[in-house]
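With one protein chain withheld, the remaining protein chains of the complex are depicted in position.
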Amino acid sequence: MKPVLEIENLRVGFPDGTAAVRGVSLRVGRGETHCLVGESGCGKSVTALAAMNLLPRGATRSADVMRFHDEDLTRLSERQTSRLRGARMAMIFQEPMTSLNPAYTIGSQMTEVFQRHRHATRAQGMDRAAELLERVGITAPGMRLAQYPHQLSGGLRQRTMIAMALMCDPELLIADEPTTALDVTVQAQILRLLQTLQRELGLAVLLITHDLGIVARMAQRVSVMYAGQVVESGSAADLFGAPTHPYTRGLLACIPIPGKTPRDQPLGSIPGSVPKTGAEFAGCAFRDRCTYATADCAGTIPHRTVATDHRTLCTMVPA
Amino acid sequence: MKRFSTLFGMTIVGAVVLIALCADFLAPHDPFAQDLMARMIPPSWMESGSPLHLFGTDQLGRDYLSRLMYGARISVLIGVLTVVTSGLIGTALGVTGGYFGGRVDDIVMFAITCRLAIPLILVALTVVALIGSSLTVVVMTLGLLLWERFAVVARTTTMQVRNIDYVAAARAAGASTPHILLREILPNILSHLIVIATLEMALAILLEAALSFLGLGVPPPLPSWGLMIAEAKDYMFFSPWVIMVPGVALFVLVLGINLLGDGLRDFLGVSQRR
Partner (left out) sequence: MRGIGAAPYAGSMLTFLFRRLVLAALVCLTVLVVAFALTRLSGDLAVSMAGPNGTAEDVAIIRKNYGLDRPLPVQFLDWAVNAASGDLGRSYLYRAPVSGLIAERLPITFCLGLTGLTIALLTAIPLGIVSAMKEGTLLDRGIGLIALIGQAMPSFWLGLVLVIWFGLKLQWLPISGTETWDGYIMPGIVLAFSAIPALLRLTRAGMIEALASDYIRTARANGLSVASIVLKHALRNAAMPVVSVAAVQLGFMLGGSIVIETVFALHGVGYLAWESINKNDFPVVQAVVLLLAMIYIGLTLAADMMNAVLDPRLRAG
């Protein structure tokens, strides 16, 4: 089946010379949740922003393939991508408290998206907004529509953001750390909501997170990013069951698994820090922190296939 | 670009200050000497200009360049003295309000609001009209009126500095209040005050020129640039250069001070937002 979003060899550079994304490839299929996981600053949000053409000014972007369905995203103008954004591909962000415009009501902000892409009337937009607010589990949507963002709690605002993203029935939803800023109980509710919506609407979801607990719970496919590269990707089962890259294994050692991790066993941690990667950086970026590093790790490392759809970027796996 | 404009501002201000200090040696003529035979001579680059008078002469035959040089002295004097006066008043009020807070701060805020409500030029004109025009009166009047921006900035920055660790530590260690204010607070807010000082200096110079233009600033025959424009006004329709020469001088000096202030703002790391 053709993927909804397909990216091959994406590169993003910033004016200060850092290469934030260095050759990332990923695919998100219909009805699938693809988790992009990694530490902050590893380039996962930049990857998503690049796909949406929302990179900050001055950033450069190039890719062998960057396709949304049949649209070649590398060739579309800003005006053309803006017609896709909010209509067929939508995005929600980490900061629900600040992601809504404080000066306008919820209803007016949601309606504007609908009117922009569907050429509908304001009344139709309001109906649609009310329908979706109800859908994301907000009671009394009629009242909420007339309220301003500051009158809503963080959880409600993130639900509103989700509802707003769904206004025009998008095929792809990119969620950038959607629950990080929320309380634990609210987190669980939002994640459950995302799961339900995805199942019912057949959404393709690209979920960006640093939380492996969320990955374990949500993902069908996982890509682990480190220093601007996908170091390992595969199905959730493969990745959790048979991680091959030392970084993936290190990450997994950092989370306690109830019932499995013995009480007195210390949690893992990865010593060292992420190197600054410029455009000329070669070899494995993890090698300075890796206990298995050899001389080969400083050379160019091609992707190795571990199993069907399970690829890794480590010299330990035989080519 | 930014460095260029700062350098440009520095050059202008430096040159004007130098001219103001050395006007006695630099001026080619006596700025007060009238020569009724040589009235309204245009600048030397214009038709029928004279090489003796680079910028021409005024309606009484006084050499424009010499008057301009002595006028620089008045502008610089007014700028510096006004800023010193208003800076002292404003900083004292602002630091007091910001440091003590509460009722004291309410009073300081009230004073600032009242000052802003008082129409600046009108009150300055009235005071000068009542007391009589002289350099001292203009400096005192402007000094007593232009303190509010110093107060606003000193107040907010003091509030920020007050809670920084080492100031809090000095307080906890029992340092006396004057010691804290002068040794801990003042050095820390000084960079902000310097930036405001440049802005206020530019404003004071413009205001003096406006007052003198309206006939209630520096009294004639002193060569204040504003006064020169006022005296030349009646002749400007026939020979526009008579108002151009002092006007451009005033504009360039104020622009220079502002450019320098902008440069200092960046150099001292003072944020743009007031």
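The first chain written gets the first letter, and so on, giving A and B; residue counts start at 1 in each chain.
The definition used in the following text is that contacts are C-beta pairs under 8 Å (C-beta built on N, C-alpha and C of every residue); 3 or more make two chains touch, one makes a residue touch a chain.
Values in this document were obtained by computation on a predicted structure and should not be read as measured data.
Within the set B:R3, B:H179 or B:K233, the residue that contacts the chain not displayed is B:K233.
Between the chain not shown and the residues A:P102, A:P271 or A:P302, the one that touches is A:P102.
For the options B:I41, B:M69, B:V83 or B:L216, the residue in contact with the chain missing from this view is B:L216. Touch with the chain omitted from the figure is made, among B:E184, B:E200, B:E231 or B:D262, by B:D262.
In the full complex, chain B makes contact with the omitted chain through residues 1, 109-110, 112-114, 116-123, 125-127, 129-131, 152, 202, 206, 209-210, 213-216, 226, 229, 233, 236-237, 240, 243-244, 247, 250-252, 254-255, 258-259, 262, 272-274. One chain is missing from the display, and on chain A it is touched by residues 52, 54, 81-87, 90-91, 93, 95, 98-104, 112-113, 116-117, 148, 150-151, 161, 164-165.
Please note the rule applied: only the chains that are shown with their structure count from here on.
Distance between chain A and chain B, defined via averaged C-alpha coordinates, is recorded as 57 Å.
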